[in-house]
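Complex shown without one protein chain; remaining protein chains in place.
Chain nomenclature is as follows: A, B and C, assigned in order of appearance, with residue numbering initiated at 1 for each chain independently.
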Amino acid sequence: MKETAGTTEALERLRDAEMTPGICYVCPWTCPTEVYTRKGEIVYVRGNTRASTKGSRCVKGEASHVLAKDDNRLKHPMRRVGPSRFERITWDEALTQIARKLTGIKATYGPEAVAYLWHVDPNSVFAQLFLTECYGTPNYYGHTSACEQDRRLAALTVLGHVFPVHDYENAKFIMLLGINMLGANQNLFESRGLLAAVAKGARLVVVDPAFTATAEKASEWIPIAPGTDGALLFAMAHVIVQDKLYDEAFCRQWTHGFDEFCRHVVARGYTPEWAAGITDVPADKIRRLAREFATTRPAMLETFKGLGNYANGLDASRVVYILDALTGQVDGPGNLILKDWAPLQPPLTIPEARKTKPGKPPLHVAMGYPLAPDLPTQLLPKAILEGTPYPVKALFFQCTNPVMSEPNTALYRKAVQALELSVAIDTYFSETAAECEFVLPEASFYERAEIRQSLAMPPEAIICVPALAAYHEARPVYDIVRGLAEKMGYGDLFRWNSWEEWGRRIIKDLPTDLDTLKKTGFWSGELTYHKYTRTGFATPTGKIELMSEAFAKHGYNALPEYRDRQVIPDEAYPFQLINSKFEMHCNLTTQNNPILLRIRGENWAELNTSDAARLGIRDGDRIEVASPQAAVTIKAKVRAGIRPGVVCVRHGHGFGHWQGIAKGRGTHINPILGTNVNPISGGIGYNECKVRIRKVSG
Amino acid sequence: MTRMAVFWILIPLFIGVLFIGLYRNLLAKLAVIFGASGRFIPWGDVDAAALGQAYADEVVFQRRIRLRGRVPWTRHILISWGFSVLFVFDILTALLTKYLPSEPFLDGNVGWLFLKFGLNLSGMVLLVGLLIALARSVTTAGTEQARFNDMPGTVFLLLVVVTGFVAQGMRFANVPPQPGYGWALLGSWMGEAMRAGAPYAGSHAFVWVTHALLASAFLAYLGWSRMIHVFAAPLGRIFYSQVALREAKVRTVMEGLLKPRAGSR
Amino acid sequence: MGTRGWLFDIGKCTGCHACEVACATWNATGAVSWRQIVKIETGVYPNVGTRNLSMPCLHCDHAPCLQACPVAAITKRDDGVVLVDQAKCVGCMFCFWACPFGVPQFGAEGKMSKCTFCADRPAELPRACEEVCPTKAILSGEMHELEALAARSGGERVGGPAGPAMFVIR
Partner (left out) sequence: MSPALRRFAWWSFFVTEAGLVAAASAYVGVATRDFWLVLASAVVAAIAYVVAVLRTPAPDLGEATAASRRWFWF
């Protein structure tokens, strides 16, 4: 009822504060914000009311103002002097020593022995430019293998887009598999659109072994057998092909391999009856869903991390997009949107003469995952400890905590310990930082500048203007990289008097100027649909590839196939372990937040009422969850909204941090997961785990 | 009419005022609670351990005030314990020396010295607490810390205590010092200090009656001011300790609100 | 000006807790939370349902907390907003017992605090919770406007003799 847009001045008056536009970096969705400060302190933060998020924010972002004053943050550079012992050093000492080591490693092993990893990538473009173009390592990577690696590779190879977004609001049929839009995934303008669509009568079908926050709003919840979504999707394709429900004109014009794909699903016998036996979804229901999806317009089929948590997730994710394509439902109103990006430029350019060309292929290629959109991080310990495919001697960890988030924790810790140079750049101390040689304090998103792409439907650039002075000695990545560049003879390339200098270079192609951007916080272009009619698709054939040329080129099956998942529960380990996230927590930044800990102070394992009754487990009991690899104890949550035979651990990326007030809370589940690399994509098979459970205490 | 008669005539009125206050401002409020929740806490459902814990926390150790700070806690615990022990000793003194007089408790005997000691000690504890409160009220006036100060209550009680000590000092000054009177602490010390002006026949009685009337007026005041917290806070806190009942109440309401309407999903 | 209140749409609430934190931030509520959020799961597998409720102070017409307060620390403003004066509050928790919804909260100081309807925000601004809500499940406004809105979606006023100022769309 109340308009939020245009109330900025009123709030400034009320709180005698000044608003600076910012970007929330608690999670990778990077929502634009308004930060209100008075006398150098944050008095209020809210979403940017004029940008596409329209002022809405999630609970994590809302609570993030705490970190501006959190005494637990990293305050100054440190060097490790023994197990769990660090000494304070100056920035100059830290950068000098790191530069010396980098020079040494380059001389002995070549620059490729250095890799840079991030989870969220604030300003890391500076590190990318320095490491990949000046220093000469191709190994600059993100965290996607722990996240939507399969979805990303599927989107890239089928649709030629790295990150499709969603026009939920205009959709009339939405089917979501392994994606909890309203829970874990809180890119909020989309949440609002999804609920608006439901309110207007759209059918929402949620396919997930757990009854999620999204399932709560759905017209239909399909508690599918875990890791069998591919069979359901193939059967839907079978129905669409058999009944000729596809959009033939669209397919002929805009897809590659249409006939081959149609023949393929029929020849393989991917019938609803076949799928019913695998998925535990009745054949007539599959038929109905396929028909509803194919005959309702606009419609959308989407997935995210859920399917990729199994070894068979890549082909399943491909079929998601193939189904969207078969019915011609791509990049139109109410469809997946192949988002246009704002025309942003790099903050600086390295002259050709000063560039160093890597001598070895990037790690993911050398590891045998040429199509992987991001590093198969599960194979890093092998590269570090065994030197295969080639030795990795130095790692930078920016805002990432793989010792906590990767499966097989013990092995990962050992690998980090074996490095010749390890540098953690973060706002908080982490389990990974604890094993690193250098720990560098990074400025938070309240203390640094940045201009980047937003993840909204239209092309949109968002800006983060520093709202606060530096926190102790913490520095933004651009200043850290500048210091390193100076030590290594590239200082002249990384030189600026203020961030505005490189800021102007980033936005030089935008039809706006920096002063305007610093007031409004964003620039938004026009949302256009069916962009492919002008540009085609960014695939080898320029069309949607139902049959992938990229796959064929690398010797993989060009057409997707259904395979069973790798780990199937048996008598000794009768439960499938799956994981899901809390909307209150996202990795490191939230784990020590007193507000969020008050809301969710620990994680738990969910199991079905009938399983619990059989095992004598009551809600709140502590249970042991044991895999063939290891065992942990965790609090049990008994609920009806989870498929029997499945144990769902909340926050699979690790609760149970040992620093600050979060110490001793919750359980870190990853030690019981084995190393599991998805074939082709290189993503992590978090859900490829069978467990047995027993009650420990009441 | 003696001055003591004035006291006896006025005290039923003061106590009446206290009771009216308690009825209007405490019992009627409790009735709202029971009206809203529909019933008393059923005895069978009482969590005795939690109740005991709440009593210890709220009344004995006053933990909530401790969380507010060391000074407020010291002040409050001195006043509340000083006041309650003084009250008990007052009743004991009246009973043992006036209504059921027995030899050991008569003037100068061991029991009498015990009563005097208790009265003086608790009175001094109360006095120290009140002086801290007064100092705090004065020094924090106008600041954020002054938000929870109760200046009228402090001054009222301080008048009661000071007139009590003055009356006692006058009485001691009127009689020759005897061995053991030192147990009367501040009373005997004041007696010695005031001996020069003795005897205080008329003025002593006047000060004593003033003290007695102020004390009973303070009782009347209890039911009509923030001092009602003396009764209300322990009572409410003890209800609050019944976590299961408290959560059940809220949950019932929430579940009621969340119940889907007939026909809706 | 008429009395003010809430319109809460259960169908839109995802139980994300953003409102709770926005409220705590704007009002600097410290260790207490002025919004209680519950998620209730019902049904038997596979016919399961969950529903969420985000509960502020409902600023009742005949506020039981106000009537139960022994020191008159609780008052009702002309616009219907029920406020507590912490300087008068003696922390007796009677209001908590009187409130049908468990709204009053007690911090370390022992003084009652609760939703003030963002007392310092002018009526034309959204409340902090309303401002942040990703799905617009929370609306504030004058009761007669909300009544009309609620009626359109089959919403009803929360019942009870206290007259809570909230409409709920189930």
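Note that in this section a contact is a pair of C-beta atoms (placed from the backbone, for glycine too) under 8 Å apart; a residue touches a chain by one contact, two chains touch by 3 or more.
As the structure is a computational prediction, the values presented were derived from the model and not from experiment.
Student: Considering the whole complex, which of B:19, B:73, B:206 or B:231 touches the chain not shown?
Tutor: B:19
Student: Among B:32, B:132 or B:222, which one touches the chain that has been omitted from the display?
Tutor: If we include the chain that is not displayed, B:32 is the one touching it.
Student: Among C:15, C:64, C:126 or C:141, which residue is in touch with the absent chain?
Tutor: Result: among the candidates, C:64 touches the missing chain.
Student: Could you list which residues of chain B touch the chain missing from the display?
Tutor: Interface with the chain not displayed, on the chain B side: 1-2, 4-5, 8-13, 15-17, 19-20, 23-25, 27-32, 34-36, 40, 98-99, 224-225.
Note that only the chains that are shown with their structure count from here on.
Student: Draw the chains as dots and join the ones that touch; what shape do you get: line, ring, star, complete or other?
Tutor: It is a line, because the chains touch in a row without closing up.
Student: How far is the middle of chain A from the middle of chain B, if each middle is the mean of its Cα atoms, in Å?
Tutor: Between these chains, centre-to-centre, one finds 62 Å.
Student: Between chain B and chain C, what is the gap in Å from one C-alpha centre to the other?
Tutor: So the centre of chain B lies 37 Å away from the centre of chain C.
Student: Any idea which chain C residues touch chain B in the complex?
Tutor: Residues 10, 36, 38, 40, 49, 51-53, 55, 64, 67-71, 86-88, 90-94, 96-102, 106, 108-111, 154, 156, 158, 162, 168, 170.
Student: In the complex of these two chains, what residues of chain B are touching chain C?
Tutor: That would be residues 25-26, 29-30, 32-33, 35-37, 64-65, 67-68, 147-148, 225-226, 228-229, 232-233, 235-237, 239-240, 246, 249-251, 253-255, 257-261, 264-265 of chain B.
Student: Okay, in this complex, where on chain C does chain A touch?
Tutor: Listed in rising order, the residues of chain C that touch chain A are 7, 11-12, 14-18, 20-22, 24-26, 31, 33, 41-46, 48-52, 120-122, 124-128, 130-136, 139-141, 145-146, 149.
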